[in-house]
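Dropping a structure here in structure tokens format, bear with me for questions.
The complex appears here minus one protein chain, its other protein chains still in place.
Right, subunit A next:
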Amino acid sequence: MGLFSSSSDTATVAPNRSKRQVCWDARDEYLNCLEKNNVLNPFEDKYSSVIKKECAQQEKEFESKCVKSWVHYFKEKYVVDLKRERFLKDMEAQGGQQLPFPIDKK
């Protein structure tokens, strides 16, 4: 994947299905590692030491197999998804019920 990593800043042709899959696999590895180490937000400084210590290898792999914009996007998405998940869990704990979506107008 050296070819892809070298062009990570100057990508004009979109990654195809196999390249996407390679990127997604690396992403999953990395995000799993974050979750395992209770990293809630990879952008926050307080987690940077944990990431460096526990997930350095996965991060390197992730950043080499995905373009920069994707890396940033997936990290952001991880934060949002985590927040959403925790919110839903909180609501469920409080006895909340999920409404069907879209809400039936009739």
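The rule we apply is simple: contacts are C-beta pairs under 8 Å (C-beta built on N, C-alpha and C of every residue); 3 or more make two chains touch, one makes a residue touch a chain; residues count from 1.
Here is the rule we go by: contacts and distances are computed from a predicted model.
*Asks:* Leaving aside the chains you can see, what is the UniProt protein name of the one that's missing? Options: "Sedlin", "SCO1 protein", "Intraflagellar transport protein 27 homolog" or "Mediator of RNA polymerase II transcription subunit 27".
*Replies:* "SCO1 protein"
*Asks:* Which one touches the absent chain: A:43, A:73 or A:87?
*Replies:* A:73
*Asks:* Need a quick check: the contact residues on subunit A for the chain that isn't drawn.
*Replies:* Residues touching the hidden chain, for subunit A, are 8-17, 20, 24, 66-70, 73-74, 77, 101-102.
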